[in-house]
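Heads up, one of the protein chains got dropped from this complex, but the rest are sitting where they should.
As written, the chain order gives the labels A, B, C, D and E, with residue 1 at the start of each chain.
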Amino acid sequence: MSSDVNITRLDAFTYRERLAAQPQPPILIPVGAIEQHGPHMPLGVDMLLSTRMAELAAERIGALVGPTVTTGYKSQQRSGGGNHLIGSFGFDAATVIGICQTLVRELTRHGARRIVFVNGHYENYQFIYEGVDLALREIGDQDAPSVMILSYWDFVTEEVIAQLYPDGFPGWDVEHGGVMETSLMLEYFPEQVAMDRVMDLPPADLPLYDLLPVDPSLTPSSGCLSSGLAASADKGRILAESIVSGIAESITGRFGM
Amino acid sequence: MSSDVNITRLDAFTYRERLAAQPQPPILIPVGAIEQHGPHMPLGVDMLLSTRMAELAAERIGALVGPTVTTGYKSQQRSGGGNHLIGSFGFDAATVIGICQTLVRELTRHGARRIVFVNGHYENYQFIYEGVDLALREIGDQDAPSVMILSYWDFVTEEVIAQLYPDGFPGWDVEHGGVMETSLMLEYFPEQVAMDRVMDLPPADLPLYDLLPVDPSLTPSSGCLSSGLAASADKGRILAESIVSGIAESITGRFGM
Amino acid sequence: MSSDVNITRLDAFTYRERLAAQPQPPILIPVGAIEQHGPHMPLGVDMLLSTRMAELAAERIGALVGPTVTTGYKSQQRSGGGNHLIGSFGFDAATVIGICQTLVRELTRHGARRIVFVNGHYENYQFIYEGVDLALREIGDQDAPSVMILSYWDFVTEEVIAQLYPDGFPGWDVEHGGVMETSLMLEYFPEQVAMDRVMDLPPADLPLYDLLPVDPSLTPSSGCLSSGLAASADKGRILAESIVSGIAESITGRFGM
Amino acid sequence: MSSDVNITRLDAFTYRERLAAQPQPPILIPVGAIEQHGPHMPLGVDMLLSTRMAELAAERIGALVGPTVTTGYKSQQRSGGGNHLIGSFGFDAATVIGICQTLVRELTRHGARRIVFVNGHYENYQFIYEGVDLALREIGDQDAPSVMILSYWDFVTEEVIAQLYPDGFPGWDVEHGGVMETSLMLEYFPEQVAMDRVMDLPPADLPLYDLLPVDPSLTPSSGCLSSGLAASADKGRILAESIVSGIAESITGRFGM
Amino acid sequence: MSSDVNITRLDAFTYRERLAAQPQPPILIPVGAIEQHGPHMPLGVDMLLSTRMAELAAERIGALVGPTVTTGYKSQQRSGGGNHLIGSFGFDAATVIGICQTLVRELTRHGARRIVFVNGHYENYQFIYEGVDLALREIGDQDAPSVMILSYWDFVTEEVIAQLYPDGFPGWDVEHGGVMETSLMLEYFPEQVAMDRVMDLPPADLPLYDLLPVDPSLTPSSGCLSSGLAASADKGRILAESIVSGIAESITGRFGM
Partner (left out) sequence: MSSDVNITRLDAFTYRERLAAQPQPPILIPVGAIEQHGPHMPLGVDMLLSTRMAELAAERIGALVGPTVTTGYKSQQRSGGGNHLIGSFGFDAATVIGICQTLVRELTRHGARRIVFVNGHYENYQFIYEGVDLALREIGDQDAPSVMILSYWDFVTEEVIAQLYPDGFPGWDVEHGGVMETSLMLEYFPEQVAMDRVMDLPPADLPLYDLLPVDPSLTPSSGCLSSGLAASADKGRILAESIVSGIAESITGRFGM
């Protein structure tokens, strides 16, 4: 049990020993969502991917992984298809904020000095930020831990993008259910992907604004904003390596490990 | 993929098909916590057990299982050792309430008419209740689904208690990390239990009141309120059967399935 | 005026003198509700009983009694008949929490170092706990008072239970409007009890779960969960003595008075 | 019991009968505070007076009186001496608002169509208003009851003021602990007034603004903003008659009773 | 740019220099509303007037003016005609409180030690007070700035009232859209007043209580509570001088400038 990096699988005594190590390991908090990802991938994609990549990065640098936040913010049409779709569970800002705030508060109580939120659901970012900010205000300058907040796709390098999207990169927002997510799932959780169910539709043609209530006709019938047909485990491996090594280096660089 | 009862492992299209079945399957929401459970069990015990038992009950009656709530209320000394212990993550009432409220709201938007919260962390109960109540107030009488709320240990029968605790039953609250939880873990997740690490201490001698700030000396040094030494997979099987069949019968009885 | 233990009947100068005594008297905060208690008892039972027993315990040990919290959490079907009944006033969790938090904050500002919440409404307990916890977090470790939280029926001894319920004790939850509450009212507020209006119905046969919206048919038509017919002032006296002395001893024991 | 106007002293069955009468009786909700009122009056003045006057008005017009709100907003220096004083319990806006909102929601659920908040603590008014407004927004136009909000001193007529304050009326705000409140207490609760403890100080000389943190030197050492020495039960009777009849007439006038 | 007193028109470097001056200038925060003011004045009256008078007072005493709060509390019938009227934007208590709390928090972070809220919308006062109080609680005694809260009309002297209202002063509450506001607008923003559109109706005859839902017939059809016909720029000048000098003197008097 003791070599596991995910603290939810550690017992409390082992967790305390790990935290007492010098230098203290950073704790990575994956943040996902339960959200429709088309007919070919499960609702849990965002929590699965953020957790797995956080664990892999943690293994490389001797870090730990804390509880995964599964309660993602509402799916927005221009990045997740929209929260009108059945299968997406959209949590209010206040809830996402409150959970992240609590995690910082509790980890600080445990003695953690370095925390990293690893976001895997586009819509979450600002609410994670607010949760962290509120926690630090509450904790006060003197006792504040150092907290990094990142979204995993930002660590895909330009080179990888050029290699994987030879016809031009459509942007991370319309990647919902597309080549990147599907490839990463094929790499890590192939048994949860049904490539024969991919709906090969043109990418969503979305306006420069959000509209509420949503105009459902703007989301492709697949619920995906671009087609995952070109996905492959090979691409997933390239993406994953770019992401995991990028996150790992950012953490060690920042924290001087 | 399609025979899975846990919707986080289903794709959205399959989930929609399942919801469209007649009669519509109830959706069970496991509610756990991330909490210390002594030196012999992982922090995730409550979410693991509530999820597994919900899945088993769902399989028996053709129900579905929704996202597990992992953000449990603060560990209280008389039922979980206290939230001063490193390893426990205590969420505020507002957060637990907000999550449960959202789940009812979102499942209702999905068209679900029968929801069952399966609680696996003693401290959560009243906050689940409040979340459900607020959701139903917001939804209005006309569209309200029917929601059951239960804690799994309430379904252990008197007969099973008499059989497993021949020397007298100490009550569910001091069961934290004790024979029941350890036995259930041995039955379902034996690889996550280290029986050789059980600290065989006398049961906690707790007062008739809560004290805040906690007096740490009142919690045994194991963090468990009673010893898990007498636990076994056999006992786990007996307990599990009592619980799973009790929950299954309650649901079918209530919902006329 | 000056020998009164209830500070709402003291003037501020006397209150300040009392607080300045050495050792400082603990302050007991009764917590009740406004809730239907059948046709034979008034809506105010829970606030009346918690206040009176807090005052009697305070008199024995030289403590004070603070403002009674009258805004109880929603009546739940398995402990109070359900909040669908006309006559019950169910406050949201946030309100009950906020009031208890404020009382701890304000008493701490007054200089109080020992506070005891004396709960008289089953449903309140977790929300009192949360209010106290939030107050202590806000106040900080250095200035935190010591706070006890208890429900009065937990102090009825096994001996008294055996004596008063010779045919077996049904549990405190179904005691709503039953022998215990009615007997205590007969002891303390006989003019507010109409024994000729008791509806002698069988105890409620409630399931192992809560159901929302409530199934009204599960609550007896009296609104009481068991019959109060066997109540008497004599039983009330025995119960009261057990409770008041138990609370008094717990406080002096804990606070070394 | 049945002729009592205060529903906290009625049983639920009687309460329901009363509510079923035609025309339905309005329900008056007294709103007070727990606040220092100098050395000669108890902390409970505001809840005592608002409750008593509401009951007297209710008796005249066949109305009912609901639960007294005891959790008043923070004492402000220019109307209550300031919330820095020991003995005052200042509740946050959110709490006062939440309680009033709940009372409107619950009374509406009970079937009440006319509600009157009778305020007895200067600082409360805007928060009662907000609570009512939020409740009505939530309830919706179709089901909204009619709600009056008033402060009792506004019903003292010009004639009575001229009679009782022959040397000029200082304004209701500096009346805190002064002639009006003391006289009303002498009329209704003489046993809770100690006229020999009145501190006969000049009225507070307060600026045209509030200052926070409070400058304690601006509040007279009595905690009262003017002297209660000229108070008498006779004056109390005159004031009370003016107030109670004014409130009663306003209610019957508005509701066409 | 640098002689401007309004910091929203200063660059950050100049703002920092100003704050570094000794003695540090107080910062005045105007608080207004967007609210109907009859057919002859714009919705922005309250924010325009509070901002202008704060700026004029600031110029006299070397103070600064911070961002204007435009999100006023709901218009109430007895002081603003009622929030049922189209054109008024009524913000909830929580929002007004939150904004004022933030301003105190942020100004304190900037190093400001003296803050003055200059209210121009009757309904706001208690919510500004609460926002300030919550901010100071959060900041703690040690770092708390000194905060004044005032409403501008309280600084009109008795002499000015006698001069401008020779037939008797109706009270500030019914001044909504009347002689005072119209005269001040004529003095400061004559191009935004259309005197030919004044509806010369008798003053509102309002009861001694608020009624919710509002009885619209109680508000004059102009939306003003008294007629602005007698308004003039001359009166505006007299009022303005009384107010601006009164505010300026109160600030310098309090802060010993």
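Please note the rule applied: a contact is a pair of C-beta atoms (placed from the backbone, for glycine too) under 8 Å apart; a residue touches a chain by one contact, two chains touch by 3 or more.
Because the structure is predicted, anything quoted here is derived from the model rather than measured.
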| item | value |
| --- | --- |
| Chains on display which the left-out chain touches in the complete complex | A, E |
| Absent-chain contact - pick from A:Leu64, A:Ile99 or A:Val147 | A:Val147 |
| Sole residue of A:Met47, A:Val132, A:Ala231 or A:Ala248 that reaches the chain not shown, by the stated touch rule | A:Val132 |
| Which of E:Gly62, E:Gly98 or E:Pro203 contacts the chain that the document leaves out | E:Gly98 |
| Sole contact to the chain not displayed, among A:Ile27, A:Val65 or A:Ile97 | A:Ile97 |
| Absent chain, residues of subunit E that touch it | 1, 7-16, 19, 34, 36-44, 47, 67-68, 70-71, 85-92, 94-95, 98-99, 102-103, 106, 109-111, 192, 194, 197, 223 |
| Touch residues of subunit A, complete complex, unshown partner | 73-74, 76, 83, 92-94, 97, 123, 125-127, 129-130, 132-134, 136, 141, 144, 146-150, 154-155, 207-213, 246, 250, 254 |
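In the analysis below, only the chains that are shown with their structure count from here on.
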| item | value |
| --- | --- |
| Least hop count linking subunit B to subunit E through chains in contact | 3 |
| Touching subunit A and also subunit E, the following chains | none |
| Target subunit C, source subunit B, minimum contact steps | 1 |
| Centroid comparison with subunit A (C-alpha atoms), farthest chain | D |
| Superposing rotation of subunit A relative to subunit B, computed on C-alpha atoms, to nearest 5° | 180 |
| Residues of subunit A engaged with two or more neighbouring chains | none |
| Chain-level touch network, classified as line, ring, star, complete or other | line |
| Chains grouped in pairs wherever the two touch, ordered by label | A-B, B-C, C-D, D-E |
